[in-house]
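Shown below is the structure under consideration.
Only one protein chain is missing; all other protein chains are in place.
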Amino acid sequence: MAEKSFASDNWSGVCPEIMEALARANSGHSEAYGESNDLITQMAYKRFEEYFGKEVATFFVYNGTAANVLGLKQIMQSYHAVVTAKTAHLNEDECAAPENFIGVKILEIETQDGKITPEQITPFLHSIGFQHHAQPKVISISQVTEMGTVYTPSEIESLSDFAHSHNMFLHMDGARIANAAVALNMEFRAFTKDVGVDVVSFGGTKNGLMFGEAVIFFDRKLATDFQYMRKQSMQLHSKTRYISAQFQRYLTGNLWKKNAANANRMAKLLASEIDKINGLKRTQVVAANSVFAVLPSKLIAPLQQHYFFYVWNAQISEVRLMCSWDTREEDVAQFMLLLKKLRAKV
Amino acid sequence: MAEKSFASDNWSGVCPEIMEALARANSGHSEAYGESNDLITQMAYKRFEEYFGKEVATFFVYNGTAANVLGLKQIMQSYHAVVTAKTAHLNEDECAAPENFIGVKILEIETQDGKITPEQITPFLHSIGFQHHAQPKVISISQVTEMGTVYTPSEIESLSDFAHSHNMFLHMDGARIANAAVALNMEFRAFTKDVGVDVVSFGGTKNGLMFGEAVIFFDRKLATDFQYMRKQSMQLHSKTRYISAQFQRYLTGNLWKKNAANANRMAKLLASEIDKINGLKRTQVVAANSVFAVLPSKLIAPLQQHYFFYVWNAQISEVRLMCSWDTREEDVAQFMLLLKKLRAKV
Amino acid sequence: MAEKSFASDNWSGVCPEIMEALARANSGHSEAYGESNDLITQMAYKRFEEYFGKEVATFFVYNGTAANVLGLKQIMQSYHAVVTAKTAHLNEDECAAPENFIGVKILEIETQDGKITPEQITPFLHSIGFQHHAQPKVISISQVTEMGTVYTPSEIESLSDFAHSHNMFLHMDGARIANAAVALNMEFRAFTKDVGVDVVSFGGTKNGLMFGEAVIFFDRKLATDFQYMRKQSMQLHSKTRYISAQFQRYLTGNLWKKNAANANRMAKLLASEIDKINGLKRTQVVAANSVFAVLPSKLIAPLQQHYFFYVWNAQISEVRLMCSWDTREEDVAQFMLLLKKLRAKV
Partner (left out) sequence: MAEKSFASDNWSGVCPEIMEALARANSGHSEAYGESNDLITQMAYKRFEEYFGKEVATFFVYNGTAANVLGLKQIMQSYHAVVTAKTAHLNEDECAAPENFIGVKILEIETQDGKITPEQITPFLHSIGFQHHAQPKVISISQVTEMGTVYTPSEIESLSDFAHSHNMFLHMDGARIANAAVALNMEFRAFTKDVGVDVVSFGGTKNGLMFGEAVIFFDRKLATDFQYMRKQSMQLHSKTRYISAQFQRYLTGNLWKKNAANANRMAKLLASEIDKINGLKRTQVVAANSVFAVLPSKLIAPLQQHYFFYVWNAQISEVRLMCSWDTREEDVAQFMLLLKKLRAKV
């Protein structure tokens, strides 16, 4: 097994800058639970304010599932429904955590590329006011999507306009939000706050952090009492400073950008190498750090002996290759070398 | 504000050995979610097996609240009740997480020292078989208790015998289990598995770890399907190796014992210094790392300007002073010096 | 076994006027789910408006547990707590339904007579703003209480003033609200709406109805979206007209008063007969339709062979004797006769 895999960006480790920040934070006593005397946490909040404006409310939780579930629970009642792409992590990869903890129905939309549009949401509006149906209240999008695609700001704005005109909210699962910012070559706020997103799950673990995720509300009123719900939801870290220190550093000196830019660049490189091979077909645009491609089915198992990666659609031999903050050109080169070697054999 | 507080053992930082272990774990890629190719996680499981036997089932979660809630949810139905001390963290300090996530009733017992007995539980048995009452199913104890006291193995065994003879389970909140082991001068299993405890929340964050807690089941059958419930409960860490690395190190070379022994020793020192002062009264036995004492009410605010600590019972000016793995003799000395100085003034 | 028991007022049947109303309602088709074309339901709402004013919002559910749980869920978040008497039905006799479905903690107050006061609630206010504690949000009282006592309007007003001054609500479990109205010789609104109660579970099944209970909100804004929550909570009856017809009749021509007056009068008669017997001791004031008394322990089993009733406190041989809309003077006389006969024997 090679040291680097193309399985997921959460197979990679923690980047050295974050390890240093954790070491620096590890000095003396600090108020627990992120209370006001925990200065590292206060500094981290400041970073988010620099990026998103003074009125942002930031809360740290342990992971992305929690960020999604708690961010949604805060703005929904149990008789509400959230509309999302069928492929959304929220829908498919959280073992029904939203159903279980918020008690809501997820209304799913089939897509080819993981992106949804107002037109696809419209049919669900018929349920509004009908007491037998869960009431659509939130649209949730993933940025980057699970298919590696990226919404443009105007696509997001059309969704937020649609949401707000129907008394709904727009939620963004930003597990890979840094990769999206790099892909769009924009600041975070340009495709979140400035285009009407209400709540964001702001991730970092897939881009070099150890643990922790931020739930951010652009309207502080939406965040009322969130601290109690977080605690009740088992997501309040006693030693919060160790999450805060990571985000404080991550949002300083564009560390997030450095890491995400590398991952995205490696994905583009990997895609271009794959495109050079006759007969291999890529199935999604490479916007961020993932490459979806159809490989000859016989190659998959031997390749996986050296490099783990996920088969996305077994029926058509489609695989997902994910690059990370620490993927190097030589990792791509070696992978391609093996791929070519195996291909020659078969 | 002094660098060290006596507020809680989760105000302290991470001990250097754990920081080193995290750095060592931070090498290359590793399978996410603690799956079988994450060798660090497999090594950590082994450590728990060394302490508790081959048949133990160990699961990592993010924090103590989650360990308690998930450990209980696994062995309860929503119409069950858990019997515990009124002061139990489970009852008073988890913002109703057990009620919310398991859906159960907590039946509370008033105690003076945080410890409960079979005699106190007996009255609740009248509910068994009466469909209008939640059915008592689990007894939960904290070891160390929230009042700083420690159950003896025979006290625990009498509770587990009682539980099992009524078709109930015995659960232990071991947020400070290392301090208990040091206090009893025993191996963990001597006061858990060997005396009939069924499930333990095995903590470390209060004794020098950064994050993470283990839920351990002594009968693997009790743990069936726990992984799905953990994921659904938002408690599966993608980069599990960073929790595992901490526990792997913590349970190697008696690191847990070194840290807890220091905390316990400092509490004894602090108590003995307090006892030297006329008119101060301690209110609980110092068995582990906390000291409960009644201070002159006028001293509390000025003392807290330098050393934060919690007022436990404002009506009688009772405070809780908590020592940690990193509390030093000079920290105790300086605190006492200030206390005496302030006392002279008033 | 005698045809009449003193077990509970829900052992009795349905009064003839209600049976007639059900028969009358059973004509032709009617819009399901209580929608606007179900005229019987609209008429029932009107009755409630006559009693409580135009701004009242009335919703029918199936039973008292549901009325309590849904009424509370509507005005609470899961991280809130409800303060109530330890003996409250909500706390002791609903198999933890509030914990399970609202997810909240119940903070219980020990009482002698089932009634609580602002002074007893004050200590719980210390939790407000502390993120580790469930946040007190509702005070719930039972009128009549489970101990057969009745709050005066001024007692209720002191609780609602207290509640509102702390940003809390006052909820009333009115399973026996008609018996309270008769006891107080007042209209319903005099001890509910007019003294600041926010939500009432308005019961009738214990006073001659077949099934159904009303949740009433005195401020319509509090009731927003309740219909979805009711449906999701499995409490929307398709053939709603059969609940509505009962309440429509119950609130016409003072049927509720006739039934409750009989039950209360019979309890007073029973109490006075018991008082005539040397050595029997009653333990609660007879305000409504229940009599609590200490009987010689040897008499209980033989009495129960003819008349079922509940032993309330086995340790002191305290029993509860409950009268109903259909209890007759001869039922009381025969019961007393048997009691005296058995007493003579022993």
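Letters A, B and C mark the chains as written, and numbering starts fresh at 1 in each.
We take it that a contact is a pair of C-beta atoms (placed from the backbone, for glycine too) under 8 Å apart; a residue touches a chain by one contact, two chains touch by 3 or more.
Only a predicted model underlies this, so the values are computations on that prediction, with no experimental measurement involved.
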{"item": "Of A:Glu92, A:Asp161, A:Glu187 or A:Asp275, the one touching the omitted chain in the full complex", "value": "A:Glu92"}
{"item": "Listed residues B:Asn26, B:Thr205 or B:Gln232, member touching the removed chain", "value": "B:Gln232"}
{"item": "Touching the absent chain when the full complex is considered, from C:Thr84, C:Thr192, C:Ser233 or C:Asn264", "value": "C:Ser233"}
{"item": "Full-complex contact with the absent chain, from C:Asn63, C:Thr252, C:Ser317 or C:Gln334", "value": "C:Asn63"}
{"item": "Absent-chain interface as seen on chain C, which is shown", "value": "1, 3-5, 7-8, 10-14, 19, 22-23, 25-32, 37, 62-66, 69, 94-97, 100-101, 205-206, 210-211, 228, 231-239, 242, 308, 324"}
{"item": "Where the unshown chain meets chain A, residue by residue", "value": "78-79, 81, 92-96, 99-101, 103-106, 131-134"}
{"item": "On chain B, residues whose C-beta touches the chain left out of the figure", "value": "33, 77-79, 103, 131-132, 134-135, 225, 227-232, 236"}
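Keep in mind that, in the parts below, only the chains that are shown with their structure count from here on.
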{"item": "Chain whose Cα centroid lies at the greatest distance from that of chain C", "value": "A"}
{"item": "Between chain B and chain C, centroid-to-centroid distance (C-alpha), Å", "value": "42"}
{"item": "Rounded Å distance between chain A and chain C, as computed from the means of their C-alpha atoms", "value": "50"}
{"item": "Sites on chain A at which at least two other chains make contact", "value": "228, 231-232, 236"}
